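A single protein chain has been omitted; all remaining protein chains appear in their positions.
Note that the chains take the letters A and B in the order they are written out, and that residue 1 is the start of every chain.
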Amino acid sequence: MSKQEHGKKVYIKVWLWLLAITIVGFIVSPLGLPGWLHNSLIILVALMKGGLIVAYFMHLKFEKISLIYSILLPLILLIALAVALLYEGTTRFL
Amino acid sequence: MNHDAVLEQKKIMESEWGGGKAPFGVSWRKYMMWIFIVSDAFTFGAFLAAYGLFRVTSEAWPNTYEVFTAFPLIPFEAPMLFVAMMTFILICSSFTMALAVSASYKNDRANALKFLGLTILGGSIFLLCQVYEWYHFIHDGASLTGNPWGTPLFSASFFMITGFHGLHVLSGLILLTITALKVKRGFYERRGSYEGVEIVGLYWHFVDLVWVFVFTFFYLL
Partner (left out) sequence: MASEHAVGTVEHHKETFISKYVFSYDHKMIGKQYMITALVWALIGMALSWIMRIQLAYPAEQMPWLETVLGRYAEGGILAPEYYLAMMTMHGTIMVFFVLTAGLIGTFGNFLIPLQIGARDMAFPFINMLSYWTFFLASVIMLLSFFVESGPAAAGWTVYPPLSAIAAAIPGSGAGQTLWLLSIGVFIVSSLFGSLNYIVTVLNMRTKGMTMGRMPLTVWAIFIAAILGLLAFPVLLSGAIMLLLDKNLATSFFIPAGLYIGGELLSYEGGSPILWQHIFWFFGHPEVYIVALPALGICSEVIATYARKPLFGYKAMVASLLAIAFLSFIVWGHHMFVSGMNPFLGSVFVLTTILIAVPSAVKVFNWLATLWRGKLHFTPAMLFAIGLVSLFITGGLTGIFLGNAPIDIQLHDTYFVVAHFHFVMGAAALFGIFAGIYHWFPKMYGRMMNNTMGKLHFWLTFIGIYLIFFPMHFMGTTGVPRRYYAFTEFEYTMQYGGMNEFITIAALITGAAQIIFLINFFGSMYLGKKAERNPWNATSLEWTTDDPMPGHGNWKGEIPMVYRGPHQFSTPEGKEDYVMQSDNTGFEGLEREN
């Protein structure tokens, strides 16, 4: 059985990081960056936040590699759905 | 029977996948919560992918920075500030949840209860904020079938996605309350494992995680 080995310190660190990048995501928009840069920054921030939550708060980083794969690999299918829908939305005359 | 087969059998019986063991090193309860989360991620993922299609097919998608400007008690417009605050609150509640799990594994009942309480508080504030947000949005003229800013799909997908997420927050709060009561009554202590707290924690973090993506895709992009 897995134990939550690390204590408060790590959580506080992660929490501060989360706050920091939330603020980054929040102030990026009014800067008036070009669309693609703005969007990729925002998505990058979201992925970083999600990664931190999953890895530390949900403890996934410290689980067995097989467990990690069994949780993360199915999400590829979700990305396939999103990509297909966005592609359809931009190439089809609706 | 040859010697090799016996050796092979010995190896199998020691291995993690050889049966009678938890191959991922986690109990079935925790793994069940994990795969439930994957399944639920597909529900939200489908909503968000559909929303993505609406975004790219709609000509007039409103600028969210001009829509979500209200902040209670502030007379001037503060674009996105309220939502950012909600995000902050939910992340904080995730943080206290992690502390609650950590405390419970140290058999520190008092601290576990304290942090669970804080998590419930954070979740409740988030839910209240969402009520305010909905109230304001509806007050400004948004409904499932239309809104003053652009395509009706904008407000419809807002209500659908945040509503579905709000239901998850609500059910998370109920689960957390039950867990807190169990901790208080010493249920986990008697059982000898505080895993139940961790499993509810996983769900709560997932609710937070979904909000991160809702916040990003619906509000910021």
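Everything that follows uses one rule, which is that a residue touches a chain if its C-beta (ideal position, glycine included) is under 8 Å from a C-beta of that chain, and two chains touch if they have at least 3 such contacts.
The shown structure was predicted, so the numbers you read here are calculated from the model rather than taken from an experiment.
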(request) Based on the whole complex, identify which of B:Gly18, B:Pro148 or B:Gly186 touches the chain you can't see. (result) B:Gly18
(message) Using the touch definition from the top, which of B:Asp40, B:Asp108 or B:Glu189 touches the missing chain?
(response) B:Asp40
(request) List the residues of chain A that touch the chain left out of this view. (result) 74, 77, 80-81, 84-85, 87-89, 91-94
(request) Spell out the interface residues on chain B facing the chain that's missing from view. (result) 1-2, 5-6, 9-10, 12-13, 15, 17-24, 27-29, 31-32, 35-36, 38-40, 42-47, 50, 53-54, 57-58, 144-145, 151-153, 156-157, 160, 164
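Following the convention adopted for this analysis, only the chains that are shown with their structure count from here on.
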(request) Quick one: which bits of chain A touch chain B in the complex? Just the residue numbers, please. (result) 1-4, 6-8, 11-12, 14-15, 18-19, 22, 25-26, 29-30, 39, 42-43, 45-46, 49-50, 53-54, 56-59, 63-64, 66-67, 70-71, 74-75, 78, 81-82, 85-86, 88-90, 94
(request) Enumerate the contact residues on chain B facing chain A in the complex. (result) 23-27, 31, 34-35, 37-38, 41-42, 45-46, 48-50, 52-53, 55-57, 65, 80, 84, 87-88, 91-92, 94-95, 97-99, 101-102, 105, 193, 195, 198, 201-202, 205-206, 208-209, 212-213, 215-217, 220-221
